[in-house]
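A short write-up of the structure that comes next.
Only one protein chain is missing; all other protein chains are in place.
By letter and in written order, the chains are A, B and C; residue numbering begins at 1 in each of them.
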Amino acid sequence: MSILNYLVLSGILFAIGGTAVLVRRNAIVAFMGVELMLNAANLTLVTFARMHGDLTGQVIAFFVMVVAAAEVVIGLAIIVSIFRTRGSASLDDASLLKS
Amino acid sequence: MFVAPHIEWAALSPVLILLGAAVIGVLVEAFVPRGSRRLVQVVVAALALGGALVAVTWRWTVVQQDGPSSLVAGALREDAPALLFQAILLILALLALLVIADRARGEDAFTPTASAIPGSEYEGQARRAGLAQTEVFPLTMFAVTGMLVFPAAADLLTMFIALEVLSLPLYLLAGMARRRRLVSQEASLKYFLLGAFSSAFFLMGLALLYGYAGSVHLADIATAVPLVSGMDGLLLAGSALVIIGLLFKVGAVPFHSWTPDVYQGAPTPITGFMAACTKVAAFAALLRFVYVVTPGLGWDLAPFLWIVAILTMVVGTVLAIVQTDMKRTLAYSSVAHAGFLLLGIIALDERGISGILVYLLAYGLATVGAFALVTLVRTKDAEGNLVGEAGHLSEWAGLGRRSPVLAVCFALFLLSFAGIPLTAGFTGKFAVFGAAVAGGDWPLVVIAVLASAAAAFFYVRIIVLMFFTEPATGEDGSATTVVRSEGLTAVAVVVCAVGTVLVGVVPTAVLAVAAQASKFLL
Amino acid sequence: MSIDLAAILIVAVPLASAGVLLLLGRRSDGWGHWLGVLASAASAVMAFVILFGLLGRGAEDRAVDVHLFSWIPAGELDVDAGFLVDPLSATFLLLITFVGTLIHVYAVAYMEHDDDRRRFFAYLNLFIAAMLILVLADSFALLFVGWEGVGLASYLLIGFWNQRTEYAVAAKKAFVMNRVGDMGLIIAMGAMFASIGSVDFETVFAAAPELSEGWATAIGIALLIGACGKSAQFPLQAWLGDAMAGPTPVSALIHAATMVTAGVYLVVRSGAIFEASPTAQLLVVIVGAITLVFGAIVGCAKDDIKKALAASTMSQIGYMMLAAGLGPIGYAFAIFHLLTHGFFKAGMFLGAGSVMHGMNDEVNMRGFGGLSRFMKVTWITFGLGWLAIIGFPGLSGFWSKDKIIEAAFVGEGWQPWVFGMVALLAAGLTAFYMSRLFFMTFHGKARWNDGKNEAPGPEQHPHESPLLMTVPMIVLAVGSLGLGAFLAFGDRFFHWLEPVTGHAEHHDPVIPIPVIMGATVVLMLIGVLLAWRQYWASSVPLMPPTGSVLTRAARRDLYQDSVNEAVFARPGTHTVRTLTYADTAVVDGAVNGLGAGAVGLGERLRKLQNGHVRSYSAAMSVGVVLVLVIVLVARI
Partner (left out) sequence: MTEMTISSGEAVLFWILAPLMVMGALGLLFARRTVHIAVAVAGVMVGLAVMYIANEATFLGVAQVVVYTGAVMMLFVFVIMLIGVDSTESLKETLTGQRWLAALAGVGLLVLMGAITTRAALPAPVGLAEANADTNAVGVARILFSDFIFPFELTGALLITAAVGALSLTHRVRLGAKFGQKEMAAAKLKAYGAGASSTLITNRPNPGVYARHNSADMPAVDAAGEPVEASITTVLRIRGQESNLPSAEELADAGRPYGQGEEPAAVPGAADERKELEQ
């Protein structure tokens, strides 16, 4: 067991989150994928903080939480307003704009 | 044990002024009666931008005298390029603000209330009641704050936070168009989702670089590059991901796909604002990151940047040719411009910095001006009611006959985009391409020249359309008309046009100032 | 007045006039055209001031650098905007302003019935200013400004009658083709900057001899591409014919006397670079030779008077290019021919305009004939131009063309023989097609409807043009008559240009000069004679003789003419067909193909932009994966 395990786990979570954005049609689920990616990055940061013996990584992770919280508020507000207009939160429905 | 950090209030003044104005704007929303809210907001925003510009100028003189310095425990770096980028940003933001604030025919470009369901009865009531979404102004101020921090950010965390500070308001603003609400909301959703996605990549890059260097300060990473061995994978992947996060903001292929959709869907003044200012801010950050952190990585990152630059120029140009919508055409042209600007980044040459500065000024002036004019050209149905902006290119036919001044200004901006001599665009292209040649990136310059020659084709096509084609009247009797601006847009357009000509004809002063700012000091 | 001030004013005055006319708009409709004429005339006065200023100096001091301002000080690349007044640019100044002023005067009458006459004059002034910047520039960067300026102005002027779509299309074609040439110039500037580190004439030409041959060839070829675009040289010649859609004064000014010769100017001006690269020089000669023949053959078959003149222009510029490519020995001849050509070709274009003016804008020469009785002045002035261009001994063209043919025969190996013979042969062709044009228009039987004969079309009342139109024609005819002799006398012109072109060692041609001269005259006479037989002595069919249904009598006439047909017209038309086919298929094809390719690629890429945000994120993440692979491929 070494701290590498944490890094690999975070890589797995990051990849899963990224894939979710591609395959899920529901905007909320896709957004949760993004959140998972941010958390995976946080795990990396925390692990590296431990590796370096330096708390900066943890502080950055804390910042990321705050940023993510703000982002979630905005994102969900946008999704809700789209849902109220269209009655659907499906990303595939929102494709009026194209060339 | 705990040492309170020293805070350089004076040096922070531009950011503080804007942040203060944003907060005051929010308070205005709460306490000022609805009737006078809008006026107060506009005045506060304009004063703040002007004040910040004065502050930046003052700091410029100080930096010229005392040299660059680090601010607030190394979070920011106050040096000549940062201040110059900030100055360009503030000028463009001020011009964009005029367009945002303009109410041609008593209507601004924003929905009366973003919370209304499009097409609902409530929306109609709100329109009749004369509501206005005045939150637009504080949100814009927040965005400008983020943009202002971006060029000066000296550590990746500050850069990340600034990225979010500038992005979140833009996500919201993109969804607030008065007309075609569905499309606008869709633009907002797309921008938000893809923006959040890209910032996740940025963050992972940040994490990897932290793992590599044990610090997120650009300077620390740069010093670690020659020292730390065995973790090159972290360094390269981290740098690549951070650059990708920034490339998303500048709209480089293949991270550009949001650009046309969002540019088209967003309220046009906001499109102009973000097309000009976001690009300035993001290129400033990109420049700092690449020039400070990656000079030692030249050979490893070069193929990636080359491919992205070539793709961006080619795809942007080619797709602009086949567009039929004015805003989309301009959006793809802005993608192509991102490609040209990348040449200055790749050059890794001092001249690249000044080249990019000049190019961005030229591009920004033309962009704000062009989108400002787009807001004035409207479609009219058979009864003579205005139904919205004239999006389709064919609706611009014959504009040169009916509104020669507008058409000439638009043509000027297009010529500047195309890089015709005696316009600012030429000066910019000249400076950037020159830097790239000096950096030895010959093939890129050849492709860039070819792409800009091809790009001239669709700019000329629009000019031909405006001047040499009969105006079209739709089958349903709809026609194109030009509305009179309240005056603010007109001022913005005139300033942009004069600037475009001046920077083209007598670029000496601009180039000289830019040349002074061509060094990033660690 | 000092030369400096004159050099600034010569550009500033027409520019200011254009600005005034465009800004005032309709308010200046009443007097705008006269302002335009005045501005141009003022420039011409300045040109003479400069001429006499230069003449007043010693031969070595005849280069004045007029510093304007520091334009682009970007690091090492320091571009100053400045004017270079020397014998070469002064020659052009005179040509542009003098011929330009005459054409301005002519246009006052020619455009009288056009509502937008004022705008036309604004564009003309703009063109003059841009052209003057082009020739006065002391660096490639400023030259490029003028280069783009004349492109823009000619675009505006060709498309002036843009009510008709095909005219607007022609204007666009000219613009796009010119853009291809412009790219050459931009690339040349980039190459100069990369190899020499500067783009101003002084530094570049000083450094040119030390340049490696690779660089010199690259720069030379790029410059040649630029020259080809602007001067309608093979393979970028297609736009010139279409550009005839513009009003005739435009054709006279831009497509005969000034703009199309900018390519020749560029090659002569950049002589130092071409001398450093024999390959590039040889290419210039080849391009010149091909265009020379190409234009001449096309000229044999065109029935549209303006298009025939355009083909002739193309061919004559081919002569100049050929000369310019021969090196110092040819520069002065190229410029000399350019100057005389500017006079007689502009005169003939104005004459063609006068004919059209009298014939209800008819341009088909098969519908002319016997006009000499009705428009005496036009006939005589045009006749002088015709004699000049075919190289009739004593007239302007004789002096200048003969020199080029002689120079083409100078050298070693296969080159003098090939190029010399081409130049010689083309002289005969020139005589044929120009005589054909002249006879078809002014002589033979009237083939237009004069109310008595059975010619189709509306009844025509050919008449002489007003004084405002004939006077410029007369002045130009005087030039066609005497300018050559005046300048060639005592090699006066060549001594004048010597500070710029350098002194060329005089070599003897591979064939003795008297033989060449004799052959030229004989070929010229044969050409005229053949044209006389077919187009004056016999009747000209109203329909082009190929592929159309003809009466039995017409067929007999054809039989009678079959020798001519077989020798000139038929191969001519076939060659023209092949060439036009090659032109449309290859060059247009390449241009259109590039366009179509771009559009096709665009349509494909467009599918990716399908509006689905998930596709966008897919593109992004695949992009991220690929980027990481590229970046890490060496490391993991």
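Assume a residue touches a chain if its C-beta (ideal position, glycine included) is under 8 Å from a C-beta of that chain, and two chains touch if they have at least 3 such contacts.
Every value quoted in this text rests on a predicted model; they were computed, and no experiment measured them.
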item	value
Omitted chain's touching partners, listed by label	A, B, C
Contact with the hidden chain (one of C:M192, C:I405 or C:V624)	C:V624
Subunit C, residues in touch with the chain not shown (by the definition above)	610, 612, 614-615, 618, 621-622, 624-625, 628-629, 632, 635-636
Touch residues of subunit B, complete complex, unshown partner	1-5, 7, 19, 22-23, 26, 29, 71-76, 113-116, 122, 125-126, 129, 131, 133, 135, 138-139, 142, 145-146, 149, 157-158, 161-162, 164-165, 168-169, 171-172, 175, 208, 211, 229-234, 237
Where the missing chain touches subunit A, by residue	1-20, 22-26, 28-29, 31-33, 35-36, 39, 42-43, 46-47, 49-56, 58-59, 61-63, 65-74, 76-81, 83, 89-90, 92
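Operating definition for what follows: only the chains that are shown with their structure count from here on.
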item	value
Distance between the centres, which are taken as Cα means, of subunit B and subunit A, whole angstrom	26
Centre distance in Å when subunit A and subunit C are each reduced to the mean of their C-alpha atoms	64
Where subunit B and subunit C are represented by their mean Cα positions, the distance between them in whole Å	44
For subunit A, residues that touch 2 or more chains besides their own	18, 21, 30, 91, 94-99
Multi-chain contact residues (two or more partners), subunit C	606, 609, 611, 613, 617, 621
Subunit B-touching residues of subunit C, taken from the complex the two chains share	69-77, 141, 144-145, 148-149, 152, 159, 162, 168, 171-172, 175-176, 179-180, 182-183, 186-187, 190, 193-194, 594-595, 598-599, 601-603, 605-606, 608-609, 611, 613, 615-617, 619-624, 627-628, 630-632, 634-636
Footprint of subunit C on subunit B - complex, ascending	189-190, 193-194, 197-198, 201, 232-233, 236-237, 239-241, 244, 248, 254-255, 257-258, 260-261, 300-301, 303-304, 307-308, 315, 317-319, 321-322, 350-351, 354-355, 420-422, 427, 430-431, 433-435, 437-438, 442, 445-446, 449-450, 453-454, 456-457, 460, 464, 467-469, 506-508, 511-512, 515, 518
List of subunit A residues in touch with subunit B within their complex	7, 14, 17-18, 21, 27, 30-31, 34, 37-38, 40-42, 44-45, 47-48, 51-52, 54, 56-57, 60, 63-64, 67, 70-71, 74-75, 78-79, 81-82, 84-86, 91, 94-99
